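Every protein chain but one is kept in place in this view of the complex.
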Amino acid sequence: MFKAVINAEVLKDAIEAVSTLVDEAKFHITKDGISARAVDPANVAMVSFDLKAGAFESYNATDGEIGVDLTRMNDILGMTSKDDKIELNLNEETRKLEIRTGGLAYTLSLLDPTSIRKEPKVPKLELPAKIVLNGAELKRAVKAAEKVSDHMALGVVDKTFYVEAEGDLDKVRLDIPESSLISIQSTGNVRSLFSLDYLNDLAKSLGKAEKVSIDLGTDYPVNFTFNIAGGNGTVTYLLAPRIESE
Amino acid sequence: MFKAVINAEVLKDAIEAVSTLVDEAKFHITKDGISARAVDPANVAMVSFDLKAGAFESYNATDGEIGVDLTRMNDILGMTSKDDKIELNLNEETRKLEIRTGGLAYTLSLLDPTSIRKEPKVPKLELPAKIVLNGAELKRAVKAAEKVSDHMALGVVDKTFYVEAEGDLDKVRLDIPESSLISIQSTGNVRSLFSLDYLNDLAKSLGKAEKVSIDLGTDYPVNFTFNIAGGNGTVTYLLAPRIESE
Partner (left out) sequence: MFKAVINAEVLKDAIEAVSTLVDEAKFHITKDGISARAVDPANVAMVSFDLKAGAFESYNATDGEIGVDLTRMNDILGMTSKDDKIELNLNEETRKLEIRTGGLAYTLSLLDPTSIRKEPKVPKLELPAKIVLNGAELKRAVKAAEKVSDHMALGVVDKTFYVEAEGDLDKVRLDIPESSLISIQSTGNVRSLFSLDYLNDLAKSLGKAEKVSIDLGTDYPVNFTFNIAGGNGTVTYLLAPRIESE
């Protein structure tokens, strides 16, 4: 059983955080909330997603699993306005999700959860640096880096966080000293290189977060963690590094 | 003779109501106003259009006929702002329409009216249901239906008006009870299926109307009627049904 009411914008932001990496996902439903884990087709980026029952205006569920075509879901959510309420109701018999908003009733066919790509194991990483900053600032750096290159380094030198992108001709660098960060902890200098294709996709959701927590090492995957639904949910992205060719 | 002044937005909306179905049209001019009837190239939809002399700020005309390339006309109207005044003047000698607005003078070559497709006979239909509702609501239902299918049913069950679209996988339904309609009269339940391609085209103009009157039957054409120019004009669309395959 799954029957819930949620604000349209909260649901949109939550779904978008996952759909930026995968087109379909398996959601685990429990009485405490909804969660999903997925890895992108190229195995470069992973998302862990948690939306607590508290994110909903009303929430009633027993344990279950649903497979959702996120593209079709986004299509439907695109019809809503940000203050709309959305009623979700899982019809156990037909295995369809009923989505009601403003008089409109959508019936969304669900995917067979066993047909969806196996969920990844999320590796536990112990990374030497942790930087917390405003998501919009991170997004701005990604957009600037895109102008000159297709990859970007994230690093820490002496409690200053930096992003750096170097193209064949031009270079972009942003230094953010400790005083302009929300916080920084680091047991030494670190630097890893990442694909801007992926960072740009992730930046859509990261850019909306007031606080993004970055766990960083040297030539190691990076973790981006941020809250959604006013703190009633969490998204973590894990992005594999690219090998620095220099 | 035809010499008139009209508000730019009123003229834009009027022309758009016709140009959504056909690229060129023959307009009948009399001392009382302008009218046109046209059928789309595939013979699926028909428009009847009336703009009374009262829609104009000034209007002087004797009986006549002009053939207008609506695409070129829209191009010109696209240059105007909504509060602009537009002066129209038919040059009988050159058979060109002079369009003046804000100092700019356009000279639009007219089409030979005999070269334009013959005007359709508008069938008089006696349809069992009449629903009056806000045009924006109808447009919203069309937009939602498009997400899942290429056709959409309009129907009435027990004084409730509904639209319904069913795709291979998903379904959309909107029920509007009598209390949320402007009015509904029906001598029984009705239901007809229509192409969303056409409904979407018509929705551009329908969506701007405060009141759209729908005449509906079962597997019968539908009539959409609404006012333009603040009540000084009327547009009626007639749309042929599609055969329900189920």
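Note that the chains are named A and B in the order they appear, and that numbering of residues resets to 1 at the start of each chain.
To be clear about the criterion, a contact is a pair of C-beta atoms (placed from the backbone, for glycine too) under 8 Å apart; a residue touches a chain by one contact, two chains touch by 3 or more.
This structure is a prediction, so every number in the text was calculated from the model and none was measured.
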| item | value |
| --- | --- |
| Per the touch definition above, residue among A:Lys85, A:Arg100 or A:Lys143 touching the missing chain | A:Lys143 |
| Among A:Ala8, A:Val172 or A:Ala209, the residue in touch with the chain that has been omitted | A:Val172 |
| Residue numbers in chain B that touch the chain omitted from display | 72, 75-76, 79, 102-109 |
| Absent chain, residues of chain A that touch it | 140-141, 143-144, 147-148, 169-176, 180 |
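Everything that follows uses one rule, which is that only the chains that are shown with their structure count from here on.
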| item | value |
| --- | --- |
| Chain A and chain B, separation of their C-alpha mean positions in angstrom | 45 |
